[in-house]
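With one protein chain held back, the other chains of the complex are shown just where they sit.
On to subunit A.
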Amino acid sequence: MSAPARAASVARLEKLLAALMAKGLVTEAELAEMQARTDRASPEIGARMVARAWLDPAWRARLVASGSECAEAMGVSMAGAPPLGVLEDRPGLHHLVVCTLCSCYPRAVLGYPPSWYKSFEYRSRAIRDPRGVLAEWGTTLPPGTKIRVVDSTADYRWMVLPMRPEGTEGWSEDQLAALVTRDALVGVALPVLPMAAAAE
């Protein structure tokens, strides 16, 4: 899936860029600036949105109502990006996000989608065998938990608001945010305490 691009593709891209640059339509500086901006987005933004929701009920309500508004409140520009929806896990209900058609992903708050998210296997299996996919991540849900699989699209992106793990009473926002991995924001994993992870 993430095999390197073949030399012919790299050469074709450079031909395209040369043609665009010769006409003054795109510059090397614009590409570099856009790439730097894209590289800066990371799951740490989504993790902080979740940690705040675990600590502040008013923020949680706002986050569930509009992820986009909360992202903007955290200084993330959502201009031109599709709306961001936030899926709230609760006892008995777990969410999993996939883009069956390609790779739609809340990039503004999670960064580049990982290769596995874009893989044919994940795209096809997440909706047919979500528990099997979760098992590959070592994720087991409490018995009786329903899974709601949500398809991210070009017009609406989703992230998961997982449940706060037990044993984190009194933790700071920084400590809580460190528990929220990219995988937990997609729903293939749950936030776990470092001790619990080490004990596995």
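Just so we're on the same page, a residue touches a chain if its C-beta (ideal position, glycine included) is under 8 Å from a C-beta of that chain, and two chains touch if they have at least 3 such contacts; residues count from 1.
In this section, contacts and distances are computed from a predicted model.
A chain of this complex does not appear here, and its UniProt-recorded name among "Nitrile hydratase subunit beta", "ABC transporter permease", "RNA polymerase sigma-70 factor (Sigma-E family)" or "AtuA-like ferredoxin-fold domain-containing protein" is "Nitrile hydratase subunit beta". Listed residues A:T38, A:S77 or A:S172: the one in touch with the omitted chain is A:T38. Among A:R40, A:R128 or A:K146, only A:R128 touches the chain left out of the display. Seen from subunit A, the chain kept out of the figure touches residues 1-6, 9-10, 12-13, 15-20, 23, 25-26, 30-32, 34-35, 38-39, 80, 98, 100-103, 112, 114-116, 118-129, 133, 136, 151, 154.
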